[in-house]
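As you look at this complex, bear in mind that one protein chain is not there, while each of the others sits in place.
Lettered A and B in written order, each chain numbered from 1.
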Amino acid sequence: MADTAVHSDAHIEHAGHHTSTGLSNNKLAMWMFLGSECLLFGGLISTYMLYRGRHSANLGPDQVWDIPFTSSSSFVLLMSSLTMVLAVSSANRDDDRNTKVWLSVTALLGALFVAGQVYEFTSFYREGLGFTTSLFSSSFYTLTGFHGVHVSVGIIMLMSLVGMISKNKVVGDKKEVVELFGLYWHFVDVVWILIFTLVYLIPA
Amino acid sequence: MTTATEHHDSHEDTHEGHGLTDAGYIKIALFLAAITAVEVVFSYTQDSLGAAFLPGLLILMAVKFFMVLLYFMHLKFDSKLFSLMFYIGMTLAIGCYLVFLTTLHFFES
Partner (left out) sequence: MAIIERPSEEVALAPSSVPEVATPSTSYGIFRRPVETTGWKSWLFTIDHKKLGIMYGVVAMFFFIVGGIEALLIRLQLAGPNGTVLSADKYNQMFTMHATTMVFLFVMPMAAAFANYFVPLQIGARDVAFPRINAFGFWAFCFGGIFLNTSWFLGGAADGGWFMYAPNSSVAFSPSNGVDFWGLGLQITGIASLTGAINLIVTVINMRAPGMSLMKMPIFTWMVVVVQFLLLFAMPVITVALFMLMFQRSFDATFFSVEAGADPLLWQHLFWIFGHPEVYIIVLPSFGIVSEILPVFSKKPLFGYPLVVFSGAAIGFVGWGVWAHHMFASGLGPISVAAFSVATMAIAIPTGVKIVNWTMTMWGGKIKFTVPMLYAVGVIVQFTIGGLSGVTHSVAPSDTQQTDTYYIVAHFHYVIFGGAVLGLFAGFYYWWPKMFGKMLSERLGRWNFWLTIIGMNLTFGPMHVVGLQGQPRRMYVWTENRAGEGFFNIGFWNLVASIGSFVLALGVLTFLINVVISHRKGTAKAPLDPWDARSLEWITTSPPKEHNFDRIPTVGHLDEFFHRKYEDRGSGDHHEFHQVATGEEVVANEEAHAESHIHLPSPSYWPILLALSLPIMGYGIIFNLFLLFGGAVLALVSLYGWGLEPHTAGDDEFDPPTGAALEVAAHG
């Protein structure tokens, strides 16, 4: 096994600026970052699970959740994953115009999701559920807030990327840059898939 | 359900030999949306589902999770090394935090 690795390594090296495995450095780094993020969100979700039942009688998850509303915003985020993957697909076809369109749509859907989250937080707050109200509220706002910050950062990056493509100022391989943004975005979506079920749909 | 067509699509796709066609991605998105709808229905019919409720929801969640991971994030078509990096983190997270919650008596309540 080791011998074949030697041969393939040597072969690749002759071809020029290639890596030992033939895989992209950036993509490998992104996957490692996402692997690491699993432990970040895992910690936040676990803390929420531990604390979800610790609240005053009338301000718990089962009292404040608005399932139809959250379901729609989850749907919006899910669809943003589709538009993101269409952007990647367009970028692979060297179709700058459609890449920009789909990236913009993705950012828009993301913004819609964040807006929904802001609305949701505001309405919870009006019902009396502040950040410091209970263990449940602290851990809930922290978990969903972290996720919201991830989405917001993603939106800023998406818009920057659209601008950079327009002015042809993307450094490096454009297809790959779009793909990397896509991985980040899908990961954020995947985390919401977990949050939606574990936090919202399963009653405390 | 759509698996057969997806595989067919992936062979048709010429670019870099992996990924689906746009139509394939749309099918997956529709499938994911359908699962989400089922999940929401689940949450409203908890009483009639009884013991099947919790495992059902968790399975649906896992299906969505892996659909996005495998198809939208291309893990199914990409190098195993990428999968390895992610799955190490995922496995450690699930393992450690399950033990964490167990020692804090989360599952006894």
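Assume a contact is a pair of C-beta atoms (placed from the backbone, for glycine too) under 8 Å apart; a residue touches a chain by one contact, two chains touch by 3 or more.
Since this is a predicted model, take the numbers as computed values, not measurements.
Put simply, the hidden chain is in touch with A, B once you look at the whole complex.
Residue-wise, the contact with the chain that is not shown comes from A:Val170, picked out of A:Leu59, A:Leu112 or A:Val170.
Within the complete assembly, B:Leu81 is the residue of B:Ala33, B:Leu49, B:Val63 or B:Leu81 that touches the hidden chain. Along chain A, the points of touch with the absent chain fall at residues 2-3, 5-6, 9-10, 13, 17-29, 32-33, 35-40, 43-44, 47, 50-51, 54, 94, 131-135, 137-139, 142, 146, 160, 164, 168-176. Chain B residues in contact with the hidden partner, per the touch definition given at the top, are 81, 88-89, 92, 95-96, 99-100, 102-105.
Note that only the chains that are shown with their structure count from here on.
Centroid to centroid, with C-alpha atoms defining each point, chain A and chain B lie 15 Å apart.
Contact residues on chain B toward chain A in their complex (touch as defined above): 15-16, 19, 21-22, 25-26, 28-29, 32-33, 36, 39-40, 42-44, 46, 54, 57-58, 60-61, 64-65, 68-69, 72-74, 79, 81-82, 85-90, 92-94, 96-97, 100-101, 104, 106, 109. The part of chain A that touches chain B in the complex is made up of residues 21, 23, 27-28, 31-32, 34-39, 41-43, 45-46, 49-50, 53, 67-68, 71, 74-75, 78-79, 81-82, 84-86, 89, 92-93, 179, 182-183, 186-187, 189-190, 193-194, 196-198, 200-203.
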